[in-house]
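Of the protein chains in this complex, all but one are displayed in their positions.
And now, chain A:
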């Protein structure tokens, strides 16, 4: 018997690798603490999620939509502090953890 594939639909899903343990994933996913929109969504000023509305990681390990965080850091009242822990905001260099591809 020969099978001919006439057409097929590929479906893909993407997620930001926030480095957070997926164990606590309650189905709602993680949200940006500033706008409360999921990381995979986009900040309130953007229309398309993805590379145009990326995330930003702090050395304190907190993650936000980059645009949300920059809007906060741009105000004098932020005192350049992380909104979560009030430590001075230092953007972390993102290192992709290649040893853990199971995620």
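Remarks
Note that in this section a contact is a pair of C-beta atoms (placed from the backbone, for glycine too) under 8 Å apart; a residue touches a chain by one contact, two chains touch by 3 or more; residues count from 1.
FYI, contacts and distances are computed from a predicted model.
In the listed set "UBC core domain-containing protein", "Mitochondrial outer membrane protein", "WD repeat-containing protein 54" or "Proteasome subunit beta", the entry agreeing with the UniProt name of the missing subunit chain is "UBC core domain-containing protein".
The set of chain A residues touching the chain not shown comprises 33-37, 44-45, 68, 71-72, 75, 77, 79, 83-84, 86.
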